[in-house]
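Removed from the display is one protein chain of the complex; every other protein chain stays in position.
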Amino acid sequence: MGMSYLVYPGAHHTRFHHAVGCIYLMQKAIDTLRMKQVEINNKEEEALYIAILLHDIGHGPFSHALENVIVKNMNHEELSLRFMDLLNREFDGGLDLAIEIFKGVYHRKFMHQLISSQLDMDRLDYLKRDSFYSGVAEGNINSDRLISMLDVKDDQLLIDIKGIYSVEKFIVARRLMYWQVYLHKTSLAAEQILVKILKRAKEMIGDDISLKASKSLLYFLTTDVDAASFDNTALRMFSSLDDFDIISALKEWSNHPDLILSSLSNSIINRKLPKVIIQNKPFNDSYFKKISDEVAKSYSIDIEKVDYFVFQGAVKNQAYNAEDERINILDKNGKITDIVEASDDLSMSGLSRSITKYFICYPKLY
Amino acid sequence: MGMSYLVYPGAHHTRFHHAVGCIYLMQKAIDTLRMKQVEINNKEEEALYIAILLHDIGHGPFSHALENVIVKNMNHEELSLRFMDLLNREFDGGLDLAIEIFKGVYHRKFMHQLISSQLDMDRLDYLKRDSFYSGVAEGNINSDRLISMLDVKDDQLLIDIKGIYSVEKFIVARRLMYWQVYLHKTSLAAEQILVKILKRAKEMIGDDISLKASKSLLYFLTTDVDAASFDNTALRMFSSLDDFDIISALKEWSNHPDLILSSLSNSIINRKLPKVIIQNKPFNDSYFKKISDEVAKSYSIDIEKVDYFVFQGAVKNQAYNAEDERINILDKNGKITDIVEASDDLSMSGLSRSITKYFICYPKLY
Amino acid sequence: MGMSYLVYPGAHHTRFHHAVGCIYLMQKAIDTLRMKQVEINNKEEEALYIAILLHDIGHGPFSHALENVIVKNMNHEELSLRFMDLLNREFDGGLDLAIEIFKGVYHRKFMHQLISSQLDMDRLDYLKRDSFYSGVAEGNINSDRLISMLDVKDDQLLIDIKGIYSVEKFIVARRLMYWQVYLHKTSLAAEQILVKILKRAKEMIGDDISLKASKSLLYFLTTDVDAASFDNTALRMFSSLDDFDIISALKEWSNHPDLILSSLSNSIINRKLPKVIIQNKPFNDSYFKKISDEVAKSYSIDIEKVDYFVFQGAVKNQAYNAEDERINILDKNGKITDIVEASDDLSMSGLSRSITKYFICYPKLY
Partner (left out) sequence: MGMSYLVYPGAHHTRFHHAVGCIYLMQKAIDTLRMKQVEINNKEEEALYIAILLHDIGHGPFSHALENVIVKNMNHEELSLRFMDLLNREFDGGLDLAIEIFKGVYHRKFMHQLISSQLDMDRLDYLKRDSFYSGVAEGNINSDRLISMLDVKDDQLLIDIKGIYSVEKFIVARRLMYWQVYLHKTSLAAEQILVKILKRAKEMIGDDISLKASKSLLYFLTTDVDAASFDNTALRMFSSLDDFDIISALKEWSNHPDLILSSLSNSIINRKLPKVIIQNKPFNDSYFKKISDEVAKSYSIDIEKVDYFVFQGAVKNQAYNAEDERINILDKNGKITDIVEASDDLSMSGLSRSITKYFICYPKLY
């Protein structure tokens, strides 16, 4: 959950716990589908467990916060695939089927949907788990009931119409978790600062200023790694990099003589978080410039460095996107329709609108 | 919850329990509002407790199911008021203020809104309670958080914008409870049958056929009571009438020689419930006539009596109705807007559409 | 839960719900045992479901409160057996095995232990259920974990030593539920009053005073039924007798001219419950006589009738009784020991002591 723990102090659960939870839900889903005469053989079952267990292994420290930062232009799915490929070589092709399912190239498409779709085991686990650990009760979903409503027709994963209200509740819960937790302005700001700290560290190392950090973190600070240059060394380094490396570095850097590095590090370590304003329309340029000027002046820093402290951005969320991936509902006559159509009111069409919010951050002292 | 226990076997909680729960929430609401500098004096506090404690006292057996059946043209609020008036005389005017608040004539309007509005203590208690006892987890709401977000401005009860997602979740939960629980087709049918049983019993008593029943129930079966003729005798009789009178009568009547009375009573007592079909558009007349004819024939009853067994109806629900009563949201600048406007997506406008469903019931044997 | 709802207003759950819950736990137990290589064939599985579904069918209204009152000298197990025998005839011997298991004569003893022993599915369901509905959180047990620890060795149902703390917690929870809920002095008194009401009603009917009541209840008030005379008519009458018959009768009787009958009935219906004192040693006779005299005088009733209002009794509970039925623990070396021995402290031996408490009831007015 990135830096959400700064807002919700219970949110310290780990990706390991999530991976175990996903396998558990996958077991339930397979049981349910088999009971409904969907044939899944033992090899497919094993592959589904492997795929869901490893689906997130490519996440680096602080999850999405540092995606595309530590490794340029590679998202966590591509990184997960690199790990699976390596393991597949070690296990002499034992992950072949899991990888096919993960990539979505296996001929039985519904299996990929169990791993990655609007109602995959990943979401069913993380929404419930994040709601539990953050204490945001409204995000709780009934994953047991949702799984018991799963079915497959024409190789499509779908939900029996009896479960339609649970699906709606799921979509609303998801939207709520996005705005209230995942995109909470405070954790958003903290995550931006994290990105800026790493940028500053790289810059300084480029200027031959030595910085204390773990071996793995130093590797990524000194080497520009992207999809093309991502080799086995990079993979090994990446695999040993986690939140501990980042936080330990920040703790050291918070005492560094460089004002930018130390004050940013300090703002995370000692919760001296910036002021964040969030609104439904973009901020105007003159307002942004005015703040930038004043911060540059009061911090006595160059105006081109002020974007370490004053910055803006946008976040977007669409609770349900039918164009991307539909949630299929199976009605009593065996017809398949999209949830928006099947739902008996208009709220679903509202939920499929994309919402954008704009934020601006600057130091509180100001 | 009417006859919902036929579908959700845990739903046997009582109105007494609900009334106690409402007072508890009212205490929390008053604490919260006072903390936010809303002045509520001790007399007003007491009146709010009395009003919320008694707000539902006019409910007869099986709540809404028999509203307007046992007493014609009087809803439960009017009946509650009769009880309050009686108690007020007994307590020498001690309920004066409570009654003013209950009627909505007290000059501080927000107090009435605590008793009766989209976000009153009544709803905050019954949604959570019904979700708990029915086991329909999706209906659970976060009443603690909702209450902590309450505020009053310009004599209007409102919700701080920080709680906007909780309000949305509340409206969605309410809609879900309506369709999945309160308007579940099986309890709907059972409640219709209950109405028909009482109608049949009245008819038979009118024909001088003697029926076993409690004193209170016999009173209402032999006397046509409406708002005009509702006197103290009626009130006393009504006060001693509860689910036990109805169920006990049904148990006796299930062995009565009258086929209509006994088979309908039997269908409730021994769970021999009818077939119910529910759909989004009205049934066409010829279909309804065809079923009626066949049932009349196979039961060997007159066609004009067949509507005891074959009947149709419609149910309507509107998750949120701004014209009726708004949910006011207080934004960061102190402006008050309706939830539909304040919400950042279109789902709320969808939720404020009214939905109608149509159902038809007929004996399963058929 | 007898009259516990007078103390814990949520405790309105039904025996039907409990029976369904027991089957659910039995499914889990069978799954667990089969996974541990305990062979249970399909016929045995079905018989276990039948036996647990029907194990409590012999309970009359208000469960234990009226056991041995409505039907003399027959406890609910014997009555359950009568129902099973009747059903067995209807189903042409289809319940043969279920009955053998229920009686404990089937050669695989552990199956009877699943139905009736210290850790049977009955207790695992009712403790959790009663804790849930009464709201007494301390009575909550972890039935999932307890079932997952079940095993069978030498035809004995036992618990793996890993689950020993859960067993201890279970025994403590059970003890707590006994003293705090099942034997709560207020419900205890109410149940005694119920017995006295039925006794008074019988007495009056014996004196040819006519009383309003349901057909089934009148049957048992006019007929002395015991194990010897309990025939099919009695069984049919018993089967249609439930809480509704009793409460409806009490409602009618609370307006009867007989002071004893009406004031006792009234005390239940309108919660005018007596004063109850409970202590660890018996009350002395002179104290009891003094109260009796004063109540007789102030009520103007014969001294020999005063025991309708002033009475005493004792309740006994033993959290764990190894002589009766042991809880077997399977240690890491495959040795079976009793929980008291296996437990590493002395609390278990304490819990196996029998505790007796003494109570006295008299009208509050006094």
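Going in written order, the chains are labelled A, B and C, and every chain counts its residues from 1.
As a working rule, a residue touches a chain if its C-beta (ideal position, glycine included) is under 8 Å from a C-beta of that chain, and two chains touch if they have at least 3 such contacts.
Not measured: the values here are computed from a predicted model.
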Legend entry - Neighbouring displayed chains - absent chain, whole complex: A, C
Inset, instruction - Consider the whole complex, including the chain that is not shown, and state which of A:Asn73, A:Thr223 or A:Ser240 touches that chain. - result: A:Ser240
Legend entry - Given C:Val172, C:Ile246 or C:Ile291, the one touching the chain that is not displayed: C:Val172
Legend entry - Selected residue (touches chain absent from view) among A:His12, A:Lys72 or A:Arg89: A:His12
Inset, instruction - Out of A:Arg89, A:Lys215, A:Lys272 or A:Lys316, point to the residue that touches the absent chain in the complete complex. - result: A:Lys215
Legend entry - Absent-chain interface as seen on subunit A, which is shown: 9-10, 12-14, 16-17, 20, 133, 214-215, 240, 244-245, 247-248, 251-252, 255
Legend entry - On subunit C, residues whose C-beta touches the chain left out of the figure: 137-138, 140, 142, 145, 165-166, 168-169, 172-173, 175-176, 179-180, 280, 319, 344-351, 353, 355, 357
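Here is the rule we use: only the chains that are shown with their structure count from here on.
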Legend entry - If a chain touches subunit B and subunit C alike, it appears here: none
Inset, instruction - Identify the chain whose mean C-alpha position lies nearest to the mean of all protein C-alpha atoms shown. - result: B
Inset, instruction - In steps of 5 degrees, what rotation angle do you get fitting subunit A onto subunit C on the CA atoms? - result: 180
Inset, instruction - Tell me whether subunit A and subunit B, two copies of the same sequence, contact each other through the same residue numbers or different ones, using over half shared as the line for same. - result: same
Legend entry - Interchain centroid distance [CA atoms averaged], subunit B/subunit C, Å: 34
Legend entry - Length of the line joining the C-alpha centres of subunit A and subunit C, rounded to whole Å: 53
Inset, instruction - Please report how many Å separate the Cα centroid of subunit A from that of subunit B, as a whole number. - result: 43
Inset, instruction - Scan subunit C for residues touching two or more other chains and write them down. - result: none
